[in-house]
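Yeah, one chain of the complex is gone here, protein chain that is, but the others are all in their spots.
Each chain gets a letter, A, B, C, D and E, in the order it is written, and its residues are counted from 1.
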Amino acid sequence: MNKPVVVRKIERPAPQLCAALEGYGVATVHEAQGRRGTLAAYMRPIYPGAAIAGPAVTVSLPPGDNLMIHVSIEVCQPGDILVVVPTSPCTDGYLGELLATSLRARGVKGVILEAGCRDVRALSEMKFPVWSRAISAQGTVKATLGSVNVPVVCAGAAIAPGDVVVADDDGVVVVRREECEAVVGASRQRVSKEDATRERLARGELGLDIYGLRQKIAALGLEYQ
Amino acid sequence: MNKPVVVRKIERPAPQLCAALEGYGVATVHEAQGRRGTLAAYMRPIYPGAAIAGPAVTVSLPPGDNLMIHVSIEVCQPGDILVVVPTSPCTDGYLGELLATSLRARGVKGVILEAGCRDVRALSEMKFPVWSRAISAQGTVKATLGSVNVPVVCAGAAIAPGDVVVADDDGVVVVRREECEAVVGASRQRVSKEDATRERLARGELGLDIYGLRQKIAALGLEYQ
Amino acid sequence: MNKPVVVRKIERPAPQLCAALEGYGVATVHEAQGRRGTLAAYMRPIYPGAAIAGPAVTVSLPPGDNLMIHVSIEVCQPGDILVVVPTSPCTDGYLGELLATSLRARGVKGVILEAGCRDVRALSEMKFPVWSRAISAQGTVKATLGSVNVPVVCAGAAIAPGDVVVADDDGVVVVRREECEAVVGASRQRVSKEDATRERLARGELGLDIYGLRQKIAALGLEYQ
Amino acid sequence: MNKPVVVRKIERPAPQLCAALEGYGVATVHEAQGRRGTLAAYMRPIYPGAAIAGPAVTVSLPPGDNLMIHVSIEVCQPGDILVVVPTSPCTDGYLGELLATSLRARGVKGVILEAGCRDVRALSEMKFPVWSRAISAQGTVKATLGSVNVPVVCAGAAIAPGDVVVADDDGVVVVRREECEAVVGASRQRVSKEDATRERLARGELGLDIYGLRQKIAALGLEYQ
Amino acid sequence: MNKPVVVRKIERPAPQLCAALEGYGVATVHEAQGRRGTLAAYMRPIYPGAAIAGPAVTVSLPPGDNLMIHVSIEVCQPGDILVVVPTSPCTDGYLGELLATSLRARGVKGVILEAGCRDVRALSEMKFPVWSRAISAQGTVKATLGSVNVPVVCAGAAIAPGDVVVADDDGVVVVRREECEAVVGASRQRVSKEDATRERLARGELGLDIYGLRQKIAALGLEYQ
Partner (left out) sequence: MNKPVVVRKIERPAPQLCAALEGYGVATVHEAQGRRGTLAAYMRPIYPGAAIAGPAVTVSLPPGDNLMIHVSIEVCQPGDILVVVPTSPCTDGYLGELLATSLRARGVKGVILEAGCRDVRALSEMKFPVWSRAISAQGTVKATLGSVNVPVVCAGAAIAPGDVVVADDDGVVVVRREECEAVVGASRQRVSKEDATRERLARGELGLDIYGLRQKIAALGLEYQ
């Protein structure tokens, strides 16, 4: 039971769906799919301005041990995002410039790492984005197995291999692979609605009126003085 | 008891007092008013370099529910700063680009938000500053009332409507409305004293001598080896 | 027992060793000395891009009281790094622009501060780097003694006066004074080995092959599907 | 501005109101006054089973310095509860068996301490209750002034001298002095209503029916499968 | 997408499997299923000594809103354990004596609550066990829908309706419904092996010898001085 395993082949959504989700960004996608899927707020980009989306290759590994990241790279494909989760809370620096170089050589777009990241200056200069819970130089060993491409829980969100991870300055959100198309559609609608709303708000109209909230607050009994 | 209420009219200090406090900045104002009024250190600007001061319009609202931010905008005036406090600890993303657009249209200078902020890239590009305890895309509902312009406790500091909030890269400090004039005066004195001290320190004089600390440490019995 | 004391003279390593360690940076030095010496990940630079190394002048002082920082400056020499540790957890703003001006006048390169830092915008403009656990304007008193140049524990790492502190965007690592030469040597070896590895990884070779991990994972029984 | 001060005389509510609030307990009082006034959940009793209520004598003091607790005891009266708040976050052990002995001699019922408590075994045996954010033996100095009987913010709640503090295994809640009578009345109503509800629930009736929630969830569109 | 839903019927494992898991306890079950399934260590029992296991009825609900707990009780069966998870981090007191009374009337054995619990003294006296991340009197509203018996992530662990939750003084672990039988078998084996080992250790034999670790540490190069 629970033997370490590497699943080589996973289903991935169509690249154009990932590209669309990348364009909409974390907040829009989160809202569009019914306010679900955000990872915990402690997952932060190591430098500002990065924005990516792609299918998750998941890695479950022990605290303080990055052996399985090396194993995982072989099953990555261009456009993938590596999602790395220790089996217990850990802030060690699992990944730095060398692993990033290797991942980039395989076409991986970035890493979601529920642990620590190091060489952050080099990664920033390479423009290889990582979202992590810590920045830490603390090194790891390569002694114990884990699994690649099994379902994981990362920063409070369940992620299956091939689910799409969207990440930007607002953090990270996950979209179920089979819902990508629907979420892209819902995101498109949301954006066009928001464009119209933004314009009205910029002219000084109030959300109270645009969203029809005045009746609601009256019904709830809000008192003005 | 504790009925939700919106207080439309609050007293505000003279705009030139706010402008002066904005110029002095958080650390100086904090010291000048007797080392009081800082908010907890977890309140951080979403981008570096912003520095504002203005009268607080306060919002007390439930966790995960931003209905009352919409209500509050109507009672804001140009130069105000919105201070938003959930009734229990929450990191949800209460505010993003749309609300910032609406607040800017009313002339609000920025937001102090003891919760999460989203669309931080867009807000950075708009130069609409927010100090928050988290960055999070997690959305909120609009279901339950709260109050506007009642006294609140934000990040450990008591803030009344019309008190002046000063915020910059060092965090946030609050100045009682009725003490603004005195604090501006004390800040002015502090700055001119610090200017003189800075020059002496830059030339290599020691604080031990400038502040007359040698007698003190001798009296306390400090031993040199 | 435990009388406050200032030790004026400490042994320092040769400046060229500090310069070499500064060049290698935190992650390399940490690995080169056998994966030891990192400070806790909550110690972060107040602005990105700074990278320094130098002998530690240590300060042990009470929570909320920076008297001993003033005392310590007198015993600092050019190239030193001040390491400031409260005797109990504290986030107060122990140090700002004035103390930084004084430290710079003495040639001190930066500060490792297990507490709060303020005036961070001014310090950023001065390019005076500080690694701290918090940014806070909260002021301190000057009432109670502590010690200078005694062994301390800073952010989980034991630091003796004259040990070399290396700090950059990855955090902070300490090197025992008497091990500096060996660590410089080991760092040099590590860097040249990493340069070769990086090139191979960039060409698409896998760490699995470069590090000879395939036998290991087979021996451990990793199953591929 | 902000001179340290000791206010000797404060208004206290009638003892029978405190006794009534003590009987109702934290959760009931919190709900009865409109879901307000709880202190942060990190304030925990040092031993289970204590339950007190009484007028607050407030102490604002520096981190790591308990001089003002000594000052405050002189102005306490039988039945009071001491509320002790450092001006910045601190976990030091401000209070132990000796201070508890002194407070008990003056009739003080217990302490709310936003810091650390020590000698917890002795206090448990004395049955002198303390709610604190930490248990810590770390000692404090007596070097710097603070204030007694000024308004404070304790663990996120504003507390004025003479407000009633209610504390039990659920934590701590504060009741404004001038609202005590109303809150006692509302608590009485709540308890008698809850007694009836409890009986119905114990017989297997559902809150869905007792509170009339079925229409609400239907109106909100809840779907059953 | 993501419409709130209540799933009335779920599959549950055989009661004798739950009883067996309850007997083995959290640590044994966790090890027996391959060192998986623990919830985060911040989930603690509100009183010591409770130990339960049973099928999970899951509740996903908004921060600060316990409406869906009321909805969930109707679908609970005797022996179930309620697993309650807010959609964002929250420490509010979602559940107290009244809800516990209602749950007990339906035969529910206890609650796993990734939020706050209140009335802990009454619950302790009732012997109704709750594992929660906080103890808090802070009340909640009943305004917004969520879902019952959908897959959730609770304190870092994925839990599906009908999975078995095991909870005792060591915390909480989840067992997939379809793996219960295998885990019971593996637990039985582990316990009998541990019984033998315990006896040998109690007589002074070393784990180094019992587990055959001497060769391993020699092979790894451990040096004795």
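Definition applied: a residue touches a chain if its C-beta (ideal position, glycine included) is under 8 Å from a C-beta of that chain, and two chains touch if they have at least 3 such contacts.
Quick caveat, the model's predicted, so the values are computed rather than measured.
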{"item": "Visible chains in contact with the missing one", "value": "A, C, D, E"}
{"item": "Touch with the omitted chain, as defined above, among D:43, D:145 or D:159", "value": "D:145"}
{"item": "Options C:19, C:126 or C:153, residue touching the unrepresented chain", "value": "C:153"}
{"item": "Residue in contact with the excluded chain [from D:93, D:156, D:171 or D:207]", "value": "D:93"}
{"item": "Contact footprint on subunit A, counting only the chain that is left out", "value": "62-65, 87-92, 136, 138, 141, 143-144"}
{"item": "Residue numbers in subunit E that touch the chain omitted from display", "value": "26-27, 30-31, 35, 38, 41, 44, 48-49, 51, 168-171, 173, 194, 197-198, 201-204, 206-208, 211, 213, 216-217, 220-225"}
{"item": "Touching residues (missing chain, whole complex) on subunit D", "value": "3-8, 47, 67, 70-71, 73-74, 91, 93, 96-99, 101-102, 104-106, 116, 118-121, 124, 134-139, 142, 144-145"}
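In this text, only the chains that are shown with their structure count from here on.
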{"item": "Common touching chains of subunit E and subunit A", "value": "B"}
{"item": "Distance between the centres, which are taken as Cα means, of subunit C and subunit B, whole angstrom", "value": "31"}
{"item": "Euclidean distance of C-alpha centroids - subunit A vs subunit D, Å", "value": "42"}
{"item": "Numbers and ranges of subunit B residues touching at least 2 other chains", "value": "3, 35, 87, 89, 91, 136, 138, 144"}
